[in-house]
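Chains shown are a subset, placed as in the full complex.
Order as written gives the chain letters A and B; numbering starts at 1 within each chain.
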Amino acid sequence: MTNKAPTSSTSGDEFTHFDASGQAHMVDVGAKENTHRVAVARGKIRMQAQTFKMIAQGNSKKGDVLGIARIAAIMASKRTSDLIPLCHPLALTRVTVDFEQDPENLCIHCTAQVETRGQTGVEMEALTAVQVGLLTIYDMCKAVDRGMVMSDIRVMEKRGGKSGEWVADIDAPTIPTR
Amino acid sequence: MTNKAPTSSTSGDEFTHFDASGQAHMVDVGAKENTHRVAVARGKIRMQAQTFKMIAQGNSKKGDVLGIARIAAIMASKRTSDLIPLCHPLALTRVTVDFEQDPENLCIHCTAQVETRGQTGVEMEALTAVQVGLLTIYDMCKAVDRGMVMSDIRVMEKRGGKSGEWVADIDAPTIPTR
């Protein structure tokens, strides 16, 4: 049984998704503990003032854009390992998706929190939820505003696993000036 | 056979994904022409200098991050209608995904071009390709750089269909100052 090289290094100076010969693999997490793992991701979509107003007025009686985007985001988190080639399939135990309206910046912010009791983290599931939540907003509003832009999609914090707790340094300049 | 209201309005002052009573539906594109439709979407992921350098050195012999992200992006474009609730299934006729290294800003830019001969546009397929391309880069590098940020994901241009050609106004201030 071939077992070429230690592959799940977390030393931080090499990519774990490649083996010693540089080929991609789905890394071995079999020896990792089943711990409670949590990840929070966040991102936003910016739009025109009229589009923002139309979304803000929506509700289940007429035009509930955010309610639909929330469902799409939750469902997408369950498809993460189908989409991301080297991502492990995981039994998620909790997914929440919140949208926050930011009228000053004409943005809708999306925050997803995903949890599992498992052997790998759920950052990818949280990011996928955010991406698809924002994409669904784009889809539903594109007929009136094709120029919407999605930005600042990132992991905000994570907990659990060997690397423990991590919180993003949000004061770091994430979007450099062009 | 119920046919409550005209539903595929493109007048630009209402969301087409809701019917006259405000309920979500997959809009009727049956009367639209099968035309050659093209969409180009673009986005970027920003990272630490060391991460950028590691990706730049990758190749098929060791650590081909971008080659894998390209495949993930192309495959994801084919799953778009599975992910986006009101998106029509479409037979894509061409998908290309390019990555561009931007050492000055420590960014990888992803550009996806999608084409079809069909009854609806392919903006969502192009955006989904970009999102999953960037997500895959995040996944493969997250062990060394958890703080990567994805931004400026947008449609750059589209062609075909009733609304014809559209090009993004990229000089518009898409990311407002915080």
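What we mean here is this: contacts are C-beta pairs under 8 Å (C-beta built on N, C-alpha and C of every residue); 3 or more make two chains touch, one makes a residue touch a chain.
What you see is a predicted model; the values in this text were computed from it and never measured.
Participant: Going from the 2 copies shown, figure out how many the entire complex holds in this file.
Facilitator: 6
Please note the rule applied: only the chains that are shown with their structure count from here on.
Participant: Mind listing the chain A positions that touch chain B in their complex?
Facilitator: Per the touch definition, chain A meets chain B at residues 10, 12-18, 21-22, 24, 43, 46, 54, 61-65, 68, 71-72, 75-76, 79, 82-87, 105-107, 123-124, 127-128, 131-132, 135-136, 138-144, 146-155, 158, 166, 168-169, 172, 174-176, 178.
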